[in-house]
Each structure stands twice: as C-alpha cells, then as structure tokens.
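What follows is one structure encoded as structure tokens, with my remarks underneath.
Excluded from the complex is one protein chain; the other protein chains are retained at their positions.
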Amino acid sequence: MASNNKSSFLTPSRRDVLKYGGAAALSMPFVSRAWAQTVEINMLAWYGHGEPDIVGEFEAANNVKFKPKYYAGGDNMLGLIAQSPAGTYDIILSDGEFVQQLNAAGYIEELNAADYNFDDMLHDDFKQFPGHWADGKLHSVMVRCGHLGVSYNKNAVTAEEAQSYKCFWKPELKGKVGHFDWHLPSLGMMSLTNGNGAGLWDLDDAKWAAVKETTMSLRPQAGGFFDYGGTFNSLKNGEMQAMCGIGDWITGVLEKDGAPVASVVPKEGGIQWTESYCIGKGSEKQEIVKKFIQYMLSPDGQVKSAQMAAYPGFAITKAGRARLNEVDKKEAERTGQVDGMPNDPITLIKEGRIHYRDIPKQQSLEDWNDFWSEYKNA
Amino acid sequence: MTLERGLTWFLRAWVGVVFVFVFTPIIFSLIFSFNSQRFPTIPLGEFSTQWYETILADRDVWQAAWTSIIVAVSTSILATFLGFCTAYSDYRYNFRFKGAYLALILLPPTIPLIIMALAMLAWFSRIGASGQVWSIIAAHTVLTAPFAMAIIRLRLSQMDDNLEAAAWNLGASEWATMRHVVLPFCKPAIVSAACLCAAVSFDEFAIAWFVSGLNKTVPVVILEIVTGNIDPQVNAIGTFVFLTSMTLVVAAQLLFIARAARGMKQGAET
Partner (left out) sequence: MTLPAKKKSFDLYAMTWRLPIIVWQLIFFVGPLLFMLAMSFFVVKNYRMVEAFEFTNWERMLGRGYFWDSYLLTLGLASLSTIVAMVIAFPAAYALAFKVSDNVRRWAIFLLIIPFFTSYLVRTFAWYVILAESGVINAFLGYLGLGPYTMLNTKFGTLVGYMTLTLPLVVILQTFALSNIDTRLVEAAQNLGCKPFAAVWRVVIPLAKTGLIIAALFCFILSFGDFVAPYYLGGSKPPTLPILIIDTTKSGQQWPRAAVVAVVMMVTLFAVAYAALTAAYRKRGRT
C-alpha cells in the first residue's frame, strides 16, 4: 500500500526536481541568492496545489518558484486576501462559487477569453461557469472539479445504504459520523436530504428552518469536526465510519492507499465542487501566471490534477480525459472518467443528479456560518 | 517505617509514570519518522528514511528553515538586548511606576498565544506590515524578552552591589563601568538568554501562523502539514526542530543555567 502511494508521490520527473532541490539545499548560504534569480509566484489555494507533484515540472521548465499559502473554504480565502496588501497574490485558486465575490470585491484581474481553449471542455456548463463571466468579461477559468456525496467505510455502511444521506442517521454510526468543518458542503447535503434537489441553495424561511432541524437531528451522530488532515486520518484509522461534507477528493486518496472507504452520489443528488484559477489584482507576473493556467488546462496539467497527491479532481477537458485514459487507465476507471461508464461524472451532471455548490441565495453566508457554530456547540 | 519506605518507592514509581507520559509522544514521533506508512498505525510498517528524503529535498522546507533561522537569530538579539536593559533598570534603579514598568515586559507570556496572534495580525495589517518577516520578529521579541530579562536579572542579583560603586570611586564613568564590569559579569547570562530566546522563537507556531503570510517558518509548515495533507514528514521535521532547539538549550545550560543554580545554592547555604 505504501509503495503504491509512494509511486504516485514521487514520479521520476519530480525526482529530478528533488535532486536539484536537494543539491541546492546543501549549499545553504547560497540558497537564498540562487532563488532570488527565479521568479516567485505567490499562490493562494487549497492545500496541495503548490506542491512539487503539481508545479514541479512547470517550475523547472520556466525557472519560477511557487510560494503557496493554503486556505480551507471560500470564507477563509476571502479573509486572507482582505488582510494582505493588494497585489500580494499572483494566482488565486478559488472555489467556483466564490469567484463572484472575488470579482465584486475587486480582487482579481479580467482575463482574455482567447487565451483559453473553451471548446475542449467536457460540458457546456464549464465554458460559462456561473459567476466566471460578468458583463461578457471573463474573470476566472475552471480547471478541475469533483463530486461530493456519501463518504463511508465499507465495513460499516453497505453500498445500498450509502445510496441515501439517511445512512448518516444509522444507529450504529452514533458518534462515528464526521463533518468536514465547513458549513457549505455539510448544510448543502442536509438540504438535499430534505428533498430540496436543485433548489438546495435557494431556501425560503420555512425550508431553511427545516434544514436546520434536519441538521440538528444529526448532532448526536456527529463524532467530530475536522479540517483536511483530520478528515483523512479519522477515516483512515476508523475513528469515523462515515463523513458528511466530502467526497472522492478525500476518500480517493485513502482508497489508493488501501483503506476500505468509498464515496457515492446518493439518490438525493450530489454536490459539485469546482476549482477555478484567477489572476490576482495588481499582480506583476500576469504573463507567467497565464502560462501556468494554460499549462494546467493542457492534457498534461489535467492528468496532474487528476492524480494530485493531495486530492484528486476530474479532468474537465476532452483532451485531458483522453490523456488520463492513456497514462492511468486505473485511476480513470476508478473515478468513472471513461466515456460510457454509468458513473461518468459528466453523465451524472447531464442526468441532473449533480448540483453545483453555491452560496446561499436567501440567507447570507454569515447566517449559515452562524448556524454552523451553533450546531458544533449543540 | 515500612509504610514510609513503601511510600518512597511509590513516589519514585510515580515520577517514572510521569516521565513515561511526557516522553511517550516524543519517542513515538521519532519512531513514526522512520516508519514507511503514510498514516502510521500499529503494527508498524517497515523501516524507511523516505520522510527525511522528502523533507531534505523539499525546497519549501529549506526556505522555511532559513526564515526560521533569520527570525530566531534576530529575535534572540533584540529580545536579549531589551531583556538586559530592563533587567539592569530593575536592578539599578527605583523609580515611579516601576510595578507597571515590570508588568509591561513580564505580561506577554501570560496572554494566550492565540490572542496575541489575533491582536498582532490585526495591528500589523492596520499599519500595513502584515506578512513581513520582521513582523514575526517583532512579535517573537515581545514574547521572549521576559525570559531574557528573568535570566539576566537572576545573574545581576548575584553581583556584588558595591562592585559598580567601587568602579565609580576609581574614576570610571557609568558607561565604562557598564562596559568593563557589568557586561563581562553578565556575559554567560546574556549568551544563555540569547540561546533560550532563539529556541522559543524557533518553536512558536500560533503567532507565526497568523502573522507570517507567505514567509512561513518551520512550525508553520508543520501546522500546514498537520491541517493539510497530513503525513509523517511532520515527525521528520519535528526531529530536526528538536535537534536544533536542544543544541541551543544545551548550550544555554552549559553556559549558564547550571552555573546559576550552583551560585544560587551557594547563596542559599551561606
């Protein structure tokens, strides 16, 4: 199991980069001077996007160095940008639904649509993802996505049970249901549980009250609220037998590591997380950042994203998917990224079973967050 | 008397239990750092140095180490200077509001780091200095100066009150006395204070995490790995942090703490 993980961790190409880095590191006193010559790109992203398995090749080819700052959740991202001087971040990886806010606050640059090959996208929605365009102007380019649903330990929950969010309430799971500690995905799932379907973010007072009630009824089952690392570990070591608010982006890594966990999109529907690149307002490195975004959308970049050590994401271009099927058939099949497979993510979207994660329509993020605090303290 | 002896053995065994508790996580983190599993469980996987290889080859870790060294060294110089000034003022002078004056330097360690972190980041953002390396240095100096002050003050209290006065009577100016009498006397305390401040700064993560922005220190990298893609690299990094800090502490111990303890004991006995 470990060697399997290791091979995905240390690809040959990375090894070369590492050797180079190791050699540089040994000559400590000269290091800072040597690095000063390479262009540093400040990146704000979810964990893992600035790690060598993603950016290593690009760094070596272009003599740049990514300096990542990681966040968890869109609210967190907005806070980090707000407290930094303008122009701090050159490239921002945002959740799709938060691009709007970034744009409204004037944190990101306008992009030139001609720079990116939208025709190659696997789904029409990806070309015009909500909020990425405003008044005909492009502000962000989608680069990967993934689906959230029921994540469970196969020893505790059967595949049939996992077909509904109701399985979280299974008596045997008392104290064994974990939450990813962010209100949007968990409350979104509660809304789906209540049968709100496509209207899951558009809740009037009655529906919002009902969602709160459903959520509160899950509280005795809840075994903990975890960040990224805690979610990994508690699923892996069996502390938690099911997890609300995540999907294959976590269980996929564990599955590859040999843990008996899986994620499915249940009958009430699943949620899609979407990650998009933006260029930070006032960045002086826009050209190279643009080149990097193009690289991530290229077939090679898409394969890297699909195999990302931190968490996998779906390829969103046709060429990317084709390349993934060529070089890593196993991962393509594991995630359904093969044309014609019944759990092909694109098919799921077309069947209407997937809802893009969004911000609440009738309440403010603050209301949701407030309730989340209340829930955690209940 | 058998009760007495039984009690003595119970107490010594209890010390053993406490030590087992204290050292269990330290020893296990060392074991895990050589364990091949990404998510360490029992039984252990095979022996492996892959985590050390990973961090040695990771430029981000090296960069963080470099930042940490800059921060620790700058902090120790500043904090030791400020600590010395304050310790000497306290030793030599009586003045109004001296209680408040001493509180000003001694209070910071009693305030939870998370609160200091929040206040510091808000303040630095306000004055447009967030995310700078020097803002971590400033914050760490506030945090560590009291330790420097305490160590140096302890040393000063061992100095004969009449030593300075004798130098003045011999015609030396206050400045010259400081240079030729007070500073040499305090030298071991100053060096060990500097070592301790550096070690504290090298390990501090809460304030550094809030204030550092893109200039991460080693403990911030550890925190990011623990909250992020958790893996046993943290144990390997932890081993290095431990070795670095211990070197500083042992240096401090050899230079001063042992000597001070002996001096105090002699003082108490006479």
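Read from first to last, the chains carry the letters A and B; within each, the first residue is number 1.
The rule is simple: a contact is a pair of C-beta atoms (placed from the backbone, for glycine too) under 8 Å apart; a residue touches a chain by one contact, two chains touch by 3 or more.
Keep in mind it's a predicted model, so treat the numbers as computed, not measured.
The missing chain, though absent from the display, is touched by one residue of A:88, A:196 or A:233; that residue is A:233.
Residue B:113 is the one among B:113, B:151, B:190 or B:214 that touches the chain not shown. From the set A:75, A:125 or A:344, the residue in touch with the chain omitted from the display is A:75, counting the whole complex. Although one chain is not shown, part of chain A still touches it, namely residues 72-73, 75-76, 78-79, 82-83, 101, 104-105, 175, 178, 181, 222-226, 230, 233-234, 237-239, 365-366, 369-370, 373-374, 376-378.
As for the chain not pictured, it touches chain B at residues 3-4, 7-8, 10-12, 14-15, 17-19, 21-26, 28-29, 32, 40-43, 81-82, 85-86, 88-89, 92-93, 95, 101, 104-105, 107-108, 110-116, 118-120, 122-124, 126, 138-139, 141-142, 145, 161, 164-165, 168, 174-175, 199, 203, 205-206, 219, 222-223, 226, 230, 234-235, 237-238, 241-242, 245-246, 248-249, 253, 258, 261.
Convention: only the chains that are shown with their structure count from here on.
Centre-to-centre spacing of chain A and chain B amounts to 38 Å, using the average Cα coordinate of each chain. Interface residues of chain A, counted against chain B in their complex, comprise 1-2, 5-6, 9, 18-19, 21-22, 24-25, 28, 31-32, 35, 42, 47-48, 51-52, 65, 67-70, 72, 83-85, 88, 227-230, 232-233, 236-237, 257, 309-311.
If you check the complex, the residues on chain B that touch chain A are 36-39, 41, 45, 50, 54, 56-60, 62-63, 66, 121, 125, 128, 130-131, 213-214, 224-230.
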